[in-house]
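All protein chains of the complex are present and in place, except for one that has been dropped.
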Amino acid sequence: MMQQALIPVFALLCSMLAAAIIFTLPEERQRLRTVINLLAALIKVALVGVMTWGVLNERDYGLSYEILPGVSFVLQADALAMMFAGLSAVLWLLTTIYAVGYLEGSPNRSRFFGFFSLCVASTMGIALAGNLFTFFLFYEMLTLSTYPLVVHRGTDKALRAGRNYIMYTLSGGAALLLGIIWLQGLVGDISFQETGQLKDVDENLHLPLMLVFGLLVAGLGVKAALFPLHGWLPQAMVAPAPVSALLHAVAVVKAGAFGIVRVVYDLYGIEFATLLGVLEPLGWLAAFTIVYGSVRALSQSDLKRRLAYSTVSQVSYIVLGAAVFGPVGTVGGLVHLLHQGIMKITLFFCAGNYAETLGIHKVQELNGAGRRMPLTSAAFTLAAFGMIGAPPLAGFVTKWTLGSGALNVGMEWVVAVLLISSMLNAAYFLPVIHRLWFLSEYEWSYQRRWGRLETHSWLLWPPLVTASLTLLAGLFAVLPFSPLSWAELIAAREYLP
Amino acid sequence: MMVWVLLAVCLPLLPVVLALHPALQRWQWRLLPLVSLPALGLVLLGPAQWQLGLPGLLLGANWQLDALRQPFLLLTALLWSFAGLYATGYVKRCRRSFALFWGLTLCGNLGLVLAADLVSFYAFFALMTFAGYGLVVHERTSAAFRAGRVYLVMAVLGEMALLAGLLLAAGTANSLLLADLSVAIAESPRADLIMVFLLVGFGVKAGLLLLHLWLPLAHPVAPTPASAVLSGAMIKAGLLGWLLTLPLGQTSQLVTGTVLVLIGMLASLGGALIGVCQRQSKAVLAYSSISQMGLMTLMLGVALAVPERTVWLLPVIGTFALHHALAKGALFLSVGIRMPNHRLARWLYWGVIAVPGLSLAGLPLTSGAHTKLAMKQALQVDGLVWSLAPWLGNLLTAGAMATLLLVLRFLWLQVRNTNRNESGPCMQMGWGLVLMASLLFPWFAPELPAAITTTLADHVTYWMALIWPMLVALFMAGMVVAIRLRAPEVPAGDLVVLLEDSVKKARGRSRVSVSIRIGGKRVEWLQKALVCRVQPAETGLRVHIAGSVLILALLFFLL
Amino acid sequence: MSNWLMAGLLFTPLALATVSLLLGFRQGRALSWLGMLLQLLVSVGLWWLVRHEGGFYYTLAGWDAPLGIELRVDGLVVTFLLLTTLVASGCGIHAGFYLEPDRPWQRYFWPLYWFLWAGLNTVWMGGDLFNLYVGLELITLSAVGLVALGGQAEALRAALRYLLAALLGSLAYLLGVALVYGQFGTLSLADVAGQVRVSEHALLMRPALVLMLVGLALKTALFPLHGWLPPAHGIAKSPVSALLSALVVKASFYIAARVWLEAGVAVASQWMAQLLGVLGAVAIIWGSWLALCQPRLKQVVAYSSVAQIGYLFLLFPLTFGVEASVSLHAQQGITLQVISHALAKAAMFLAAGNLILAVGSNRVEALAGVSHFLPFSLFSFGLAGVSLMGLPPSGGFAAKWMLLQASMASGQWWWIMVLAGGGLLSAAYVFRIYKASFLERDEQDHFYHPDRRLEVAAMLLALASLGVGVSGSQVLSVMAMPFEEVQ
Amino acid sequence: MSTPLLYALTGAVLWGIGLMGLIGLRHLLRKLLALNLIGSATFLILVGLAQHHNGPDPVPQALVLTGIVVSIAATALGVVLIRRYFHLTGRTELESEVPEAGRDEEGHSG
Partner (left out) sequence: MRSPAARIGMLLLALMLTALLGRSVWQLSMLEPASDLPRQLQDKLAASGVEHPVTAVLLNFRSYDTLLEIAVLVIAAMAGISMARTRSLEDPELRTSDTLLRALLRWLVPLMLLLAGYLLWAGADRPGGAFQAGAMLAATGVLMRLTGLPLDFLRPGILLRIGLVLGFALFLLVGLASAIAGDVFLAYPREFVKGLILSIETLLTLSIGMILLALFVAAPVNDASEPEEGEK
């Protein structure tokens, strides 16, 4: 029993420990650093695997420890937690590999990988948090540990982006904190429970609870880049590619979205939230963000910026899924948590490859890159089509389930939003793909060669793996342990019997 | 069986797999004609009816072959195989890329014919659509890119409409099987909406009027074998989609049906009319496709409006599709064939090229005649209780006339064909095979329901009826040639041109960025002001600390 | 047992001050290691004692309260004693390696340091109003001495400003004490508290309370009386600044808080409490904003102290006229804030000192490129910053959490805004430093590398400030240790 | 009104004067003297208020003695600092004519 409680702790500690060791390593010890990084990542994947198996078999991994009077630090592995934990563990492994290749020979690597590990530890903590307090703890830790990564390059632009990032996210954190405190004042217990835990509250608490919901969503919405709060995200793309990948796919925006999911399902409970009537506005907000992000992405000429706006749009699918009542909609939102992760990380990996190999930053410089870097471009194409929602890729599964979930409960407008967004996605991704494959080669200012391969092998494999995952997640969506079936498992547990 | 089916669908992906390793890449090209052979084998040798469940795939896939799908599978497999053969001779540059997209598109096309569930159907449909882009822009010319852009925009619009339609339909039916849709849609309160979505979604592919814009642009610029499959096979995918999803044989959808019939009529005549004005032979063929698809649309409209006729009409549509695919395929492929220098041989070639064209126009003893006759039977007025019924006969006549004019125009343009490229044996063979298939069509055409099978007498009356329109058409053509009347120039892609212009005008510099910059300056100014004000205040506080103590103490006293 | 411990506690710092005055800097340093160890042992022993036997009054010189001086030892006091040991040791260790031992005036560092420590111990335990005054003066004068040590003109200016302000504060406080004595005839705070509750003329104590509070607020550098703090803390040597910011300002606040909680709440008015809170709130905003504008690193940190002190003054409104549980919450929150700010600010000043030592300049822009040269110190700075921003899992966060809860529960929602906004503002200035240090410069810089031990000292304190957040309950449990009178 | 009370009231007045001096005077020594005055005023109140009806109370007297020593120490420290400050800068006032903010921005290296 004790052992079980310790597994989540180990999952957290292994990357924190890695961070601590890496911080103290001198810059030159590259091999050792890589070994530690990969070792920690592998251990984490293994631990998460064990926990996932256990959760499937209804084992309980819980740990509670009182930090302040009435406030506890709680770790708890439930199905939803494992979804996010699994995502971050697997993608961390890949991103680590990628980052090692990406940063080869650049300065400040100890710092980078140290914070990198911290960042993943926080993500893990967010996933495993058993109450809102613990969630907040790691949520803010994430904010802090990502800042050095965002400004890693140390350029003026990076620093400005970093400042914006930190100001946005900390303001969000403040709102979240207020929400949490208020909520605790109102109901006392802020732990997460499947099917939610506020269902039996007093009638006259409904109004304050609605306000609290607003605060919580505002706080989480900053990281999730919901519409008026998304400003930091496109700027933060100045960070090195692995960071953008992590930021957009796994850690930051996902943490926000995951938080909203947590709040809706495990705190308020979907039934209660529907009763309060807070989901409808949330859904509208998400819908607007989806469309808005896509529209803005259209006019971006910087590749990573375009991807960033695409993230703004895509992450809101998750929120939208949370706002749609009904198990199918839930599945749609949840599954996108994973799908968006693997797709967007692929895109950023590829963008990084282009930048590293050919010095490509602008969309128009991509002309003909497909011929020079076919594998990367293939991965990019797959992921982009996934984003558009073309079957049989992962994105399609999301859109399909989300759409049918919405239709089941009579929210036709969701379908309209999905369509418009897909159309816009196509409008900004297809030209890129077109350039990649069909236009003649751009005169790149510099080209690096790595023997027979199109780019450094550590840079090449991660996007290929994630791209294949994108394909597999869609192609075999109904097999056990696929994102879809895991999301269905969660949805089954989240609704009142 | 399963292995065979999977092989048939997945073998086209072979070029994709081969592309992964440089050593294997040269095989991509060589194996091109072979990739569709399993599918051909499946339809020719395999059982006519089967069903296959693949529960692990997608959201639970289900594939099947039945009487409705069979002609489509047949035409797809045939056309792609022969066009593939043709392509090995035709395509000279970027062969690997061509093979890749060819394989992908083929896979999609085959798969969607076999798919029996919504998701795999949509998946294959999308695969075909997007991979088809690669074929359209293969030549990498600016015209190709323009056509590709239009194609893509329309395709995306179509995909979205399709997704909406399918989502709504699936939601109504609460099932992912295509077979369950028609009943559910017919009974749904949102039937019209769903139908509109589906019509539009598939309509883009099927070249429905107003959604046809990409066709005349894409066909001329695509490599000839690609045009052949685009026009012959892929265009039919849209048709098949309609047949599989629309509520045929259920309650009468009078309004939708009527509208469809009208659109079909307009398309069949208008397409021909615009086609006559084209300067490129492939554009002419493209408009001919639009026109022919109009006829099929018309039949579909009838089937929707008069459900009892569905049983008759469906096989006829299948037959028509098969006939059109082969004939149009043959015509397209002939564009790339170089005329022999020898005068006699050239005339012979001419004759051979003209046959499928005339077949389209319904020349007796050809597949065209066979189909047209069956169509006429199926649309016969007696028993067709419907306002538009009387017009159908006249329309068919007019259609035949228009088609003939188109074919003549095509032939006229072919005469001036200055194609000097060598057409190798592969091309000749591919063309020849399609041609043969087209000619042999009546012998392997799918069986029609007994009620509309035709007797010899029917044929004779039909021929009689055909003679005078044909004569009129020939006369008109002759007149045109005689007085050297130049056809008014209508740009290929008609409406697109107008659209493009208006889009260009609408594009202006947005002023958002300017206002943002001004905002930024304001913020900076504010910051500066705050800093400037705060520092002296702070110094003042520092100096007058004792005074502050006094004031504070008093304040507290008073409170 | 308790006698030994108390004697050790009172005797060690004074004795060390005496002896180290006779020695040079280096010998004094060696001796001071011993003293720190002793203090640590004694305060831990005291903690152990109080935990097992409860708190107690310690009558100095054997004379009971009103006549003699009684020291009160309870959980809270033990908490502060431990805190002092921790922070002062950290600063002392840092100073031992930071100051140049060969300057003739540095020999006076250790005596002043230990006198300061003695004063702090006195204040934490003091239960006699006049004795608290003397303790305060001991602290003030040694602090001024430390600021002025080796005095260059600017340092002298700052020290003088500090001295004048502190004296005025002390005298205002003393005037309050005089009035209290005139009213109640006793100097023991416990006695006063007892009499206030029964006396029908209790309200006449209000002027005394006001004078004491204003005087102490001046010494604590509450806005708008904070003018002396930034120059003094900014100009002093880093370890000295650390001591001053971490502990010295807390001493006067501690007295104010004790007076307020024991006697003040009974005689004060809602308006007074709110005004104090408002001043605190303004301090938070004002201090943070100015910290954001400062061109010099240590000034940034110093203004940050002004802001952080503002939080402390939320104690007054949050404990006035509220339920006991809310008041307890607020007190716990403020205690945590004191502790975490002490640790964090000390760490921050020490880290800032290291950075300054490395780049050879006090200016913020000079930090460019230091991030990969002194990551360790910068990291300490950042960790401390986390606590100041009130982000989890730091002590600052735990404090903020409790304060937010208290504001929420007491219905004084307006403090919530301040608490939330203040965190953001502090983030702004902390990240400004970060931004400066992350800026990459083209030319290769030649920084001086400070002693590793300097970095460790800063790091340990920063980690401790984080640890307070993780173990908030434990820290608060020390504070809540039982108090029983044992003779 | 007893004599001690008169002392106490005098103390109150002296407090006001001292405070005013501290506010209004700029010379550092004068400021220090003002503080001394305030100190004395405080002692007056302490002693005067305490023993106006109980007769002599030795406790405040002792306190005042302690207070005086403390204030002497503080004054001495102040004077030492002022002297050195004067020696180094030639100034007798804390506030210079140039606004401080401006100088802060320039910084001073040397």
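As written, the chains take the letters A, B, C and D, and residue 1 is the first residue of each chain.
Methods note: a contact is a pair of C-beta atoms (placed from the backbone, for glycine too) under 8 Å apart; a residue touches a chain by one contact, two chains touch by 3 or more.
Fair warning: this is a prediction, and the values are worked out from it, not measured in the lab.
**Q** Let's see if you follow the contact definition: name the visible chains touching the chain that is missing.
**A** Counted over the whole complex, the chain not pictured touches B, C, D.
**Q** Tell me which of C:Y108, C:W271 or C:F447 is the one touching the absent chain.
**A** In the full complex, the listed residue that touches the missing chain is C:Y108.
**Q** For the chain left off this view, which of D:L28, D:L49 or D:L94 is in contact with it?
**A** Only one of D:L28, D:L49 or D:L94 touches the chain omitted from view, namely D:L49.
**Q** Out of C:G90, C:P207, C:G264 or C:G390, which residue would touch the omitted chain in the full complex?
**A** Counting the whole complex, the residue in contact with the absent chain is C:P207.
**Q** Which residues does subunit B use to touch the chain missing from this display?
**A** Where subunit B meets the chain not shown: residues 543-544, 547, 550-551, 553-554, 557.
**Q** Considering the whole complex, not just the chains shown, which residues of subunit D touch the missing one?
**A** Missing-chain contacts on subunit D: residues 5, 8-9, 11-13, 15-17, 19-20, 23-24, 45, 49, 52-59, 61-63, 65-66, 68-70, 72-74, 76-77, 79-81, 83-84, 87-88, 108-110.
**Q** Touching the hidden chain in the full complex, which residues of subunit C are there? Just list them.
**A** Residues of subunit C in touch with the missing chain: 3-4, 6-7, 10-11, 14-15, 17-18, 21-22, 58-63, 66-69, 103-105, 108, 111-112, 115, 118-119, 122, 130-131, 134-135, 137-138, 141-142, 144-145, 148-155, 175, 179, 182-186, 191, 195, 199, 201, 204, 207-208, 235, 237-238, 298, 353, 356-357, 359-362.
The rule we apply is simple: only the chains that are shown with their structure count from here on.
**Q** Roughly how many whole angstrom separate the Cα centroids of subunit A and subunit D?
**A** Centre-to-centre distance between subunit A and subunit D: 63 Å.
**Q** How many angstrom lie between the centres of subunit A and subunit C, each centre taken as the mean Cα position?
**A** Distance between chain centres, rounded to whole Å: 42 Å.
**Q** Enumerate the residues of subunit C that touch no fewer than two other chains.
**A** 161, 164, 168
**Q** Multi-chain contacts only, two chains or more: what residues does subunit D have there?
**A** Residues 22, 94, 104 of subunit D touch two or more partner chains.
**Q** Under the stated contact criterion, what part of subunit B meets subunit C in this complex?
**A** Contacts found on subunit B: 530-531, 534-535, 538, 541-546, 548-549, 552-553, 555-557, 559.
**Q** Considering the complex alone, what residue numbers of subunit D touch subunit B?
**A** Touching subunit B from subunit D are residues 19, 22-23, 94-95, 99-101, 104.
**Q** Can you name the residues of subunit C that touch subunit B in the complex?
**A** Spelled out, the residues of subunit C in touch with subunit B are 161, 164-165, 168-169, 172, 206-207, 210-211, 213-214, 217-218, 224-228, 230-231, 269, 271-272, 275, 279, 286, 289-290, 293.
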